Every structure is written in C-alpha cells, then in structure tokens.
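Quick notes on the structure that follows.
Note that one protein chain is taken out, while the other chains of the complex remain in position.
On to chain A.
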Amino acid sequence: QGLKPIVSTESPALIFGTTPKLASDLPATDSFLGKNKVPDLQKLFQKADGLPVHLKRGVPDKLLYRTTMALTIGGTIYCLVALYMASQPRNQ
C-alpha cells in the first residue's frame, strides 16, 4: 500500500455508514438532537489529499499532534535525566 493512503476500496455508496438503514432515515426523529453530518465527514475524510488519518482534518489535528509529540519527547528526555539523577548514590 505504501505511505500514500489509499482511498477505501468501496465507493461511498457501499460504505456501511451510508447503507439504507441509516438512523437518519427515520422520519419523525430527524431533528432530535442535531442533524446527520456523517455523509459530509465521510467526504472530507476520503479526500485524496495524501494526508494520513491522524492529520486529515488539517490545522486542529496538526496542533494536537505537535503538542502530544512535544510532551512525550520532551518528557522522555526529562525522564531519562531524572532517572539518571535518582540513580546517583546520595552522599551521607
């Protein structure tokens, strides 16, 4: 498959989210607690833009990703330093 994300094999019409038995097919409950945005999101996430799924939404994804990596990588370095210091024998 390589690094380029392949758009899913099924065309949107065959994806489970859009099979005939959608919850939004129900008549009277259409507007109960919001409307169905899943088809729009399906289009967005299946855009052939080469982005991996964790960055597919653009800016908010990038911010969250960079924050997480900064915390984990920075934290790991801090951790190794702290463990090194903690393993030094204490002077009497």
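Assorted remarks:
Note that in this section a residue touches a chain if its C-beta (ideal position, glycine included) is under 8 Å from a C-beta of that chain, and two chains touch if they have at least 3 such contacts; residues count from 1.
One rule holds in what follows: contacts and distances are computed from a predicted model.
Missing chain, UniProt protein name: "Cytochrome c oxidase subunit 3", from among "Guanine nucleotide-binding protein subunit gamma", "Cytochrome c oxidase subunit 3", "GPI alpha-1,4-mannosyltransferase I, catalytic subunit" or "Centromere protein L". Residue positions on chain A in contact with the hidden chain: 1, 3, 5-10, 12, 14-17, 19, 21-26, 29, 32-34, 36-38, 41-42, 44-46, 48, 52-54, 56, 64-65, 67-69, 71-73, 75-76, 78-79, 82-83, 86, in rising order.
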